[in-house]
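We show some of the complex, not the whole, and keep each chain where it was.
Just so it is clear, A and B label the chains in written order, and each chain counts residues from 1 on its own.
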Amino acid sequence: MPHEVVTFGEAMVRLSPAGFRRLEQTRALELFVGGAELNTAVGLARLGHSTAWVSRLTRNPLGRLIANHAREAGVNTEHVLWTDSDRVGVYFLEFGAAPRASSVLYDRKDSAIANIRPGMVNWSTVFSGAKWFHVTGITPALSSTAAEATREALKAARTAGLQTSIDLNYRAKLWSPADAGRWMTEFMQYCDVLITTEEDVERVFGIEGVDYEDLAAQVAKRFSLSVVAITLRENPLVWKNSWTAIAHQNGKVFRTRTYEVEIVDRLGAGDSFAAGLIHGLLEGDVQRGLDFGVAASALKHSIPGDFDWITREEVENLLMGPGLRISR
Amino acid sequence: MPHEVVTFGEAMVRLSPAGFRRLEQTRALELFVGGAELNTAVGLARLGHSTAWVSRLTRNPLGRLIANHAREAGVNTEHVLWTDSDRVGVYFLEFGAAPRASSVLYDRKDSAIANIRPGMVNWSTVFSGAKWFHVTGITPALSSTAAEATREALKAARTAGLQTSIDLNYRAKLWSPADAGRWMTEFMQYCDVLITTEEDVERVFGIEGVDYEDLAAQVAKRFSLSVVAITLRENPLVWKNSWTAIAHQNGKVFRTRTYEVEIVDRLGAGDSFAAGLIHGLLEGDVQRGLDFGVAASALKHSIPGDFDWITREEVENLLMGPGLRISR
């Protein structure tokens, strides 16, 4: 059965203390599953799209747990590769409060997906009947073979006639700006839609703009991209931010509402934005994609875990502007 | 032993995920008990009044649990009717964060109290020695027989010489504005004190005012009410509101302090206001009732569950204006 959207990347077991405890002092951890491309797949599934997530997992309880969580959220896992070797990546998350930022401790080295190599995935089967392929800059950052596998996937997606989106998602703990710049520049030739932040564009591509609009225009032009979307966060505090995004298409800039978000958990917000944007673009409407992306990701800030447990109806209600009264 | 105040209505088992989880993702639920008239009874018991709550409950662990919680909070349950049929209502509550409002999922159909009929409660016994009867617009909304039983109770209260208060409490999920308007209009003849919001007055009675004061005056006049109180919430965010109320009595408007409330749980705040207002009116002082009602309900926002676990002393301390230092 073909899947409308395919994403490709790592998902990890995420472990975080409750009640803003530091890791050093906690005696218990809450468990979620997260990973940029899986998060976006979940976002799309929640908005009603048939979605498959491609990855590589170790055949043990943690690997199965990750696949279980993906399926629970409506994402197909039939194309996941299973191995008896390697391990499942884990990350530890501490929630902060101003002036202490939230922080992440990765323990993801030598994971099954980091050891993926070109040829392992049968992309032509995976992409059969699909419309969209999405990946982020994290997948190629995992290892050089993962970068090669990402290139293979992007090429195959082009060949199969899919639209493609890439979230730049630069991770300083995984690779250098130089390495990122080299690989991501190469990938731009296979990319229709780029999703990023001002900061990442500067770090990865070395491009600076006089403002967001200018930056998006420069990037779109340099890489001949169809759409460039930039998310904008203002964060004077940890528990409350303002959040919006812009999009650039064919020389035109699109804007949407800015949300004041009370923050329960901001991880996965960018991935949720990608899901909403792709949702709109699948309907051929960048303004709708931007509206949906920002609204869905604004809601994501209120939900624990990396996944955006919203419904399409809730996003549409928010776009129509209901208030904060309790419905009863 | 007579009870100074009597309230009449439904209480439900309230189930809510911790940590702002959505219902879909939770694996555990916190359990509280709540219901508008029981909440007000609790508020009055906490302020030192002998209070009885009248309802109908199924004789099973959930029914007993509701009665246990009422008694724990100091409310007498000797007049509760017990049945082996029907069920205990449940509601599921999701706590939100801007831009996601908190939301309620009712599962209250066919509850024992919804199946109450006139003649089941011996109101003359219940009201013997009592001074005040309180009910809200939720009880008659449960079913037509519940509406009839509410009318019976109000008439009996009048006959027995009690003062009566009604909180309009319109619930769109239970009945239409037209039905509400018809029944509530009829009930106004038995009502001394009306507690409501601007929005509910408009939806139920179709009355609009140039401002709150005007609205209260119109309502008081149309229904010949002794006191009309209107609570005022400004909620730009989910976690912080400003909260106050006004009261109208004999053509005069009373005001009190506006509180900035950091919100742990706003359910039951209106019911707590009613308790404080009745507390003051029992002493014959509408200003004191307004002060107490707003202070008690401001405190309610900081307390989990529907009940207002405060003491009279704490309300009085707040009215005297102490700050937010930790007392030690």
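The working rule: contacts are C-beta pairs under 8 Å (C-beta built on N, C-alpha and C of every residue); 3 or more make two chains touch, one makes a residue touch a chain.
As the structure is a prediction and not an experimental result, all values here were calculated from the model.
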(request) For this file, with 2 copies placed, note down how many copies the whole complex has. (result) 6
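Note that only the chains that are shown with their structure count from here on.
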(request) Let me have the rounded angstrom distance from the C-alpha centre of chain A over to the C-alpha centre of chain B, please. (result) 45
(message) Going by the contact rule set out above, which residues of chain A touch chain B in the complex?
(response) 18, 30, 240, 259-264, 295, 298-299, 301-305, 307, 309, 314, 318, 322-328
(message) Can you tell me which positions in chain B touch chain A when the two form their complex?
(response) 19-22, 24-25, 96-104, 106, 171-173, 235-239, 266-267
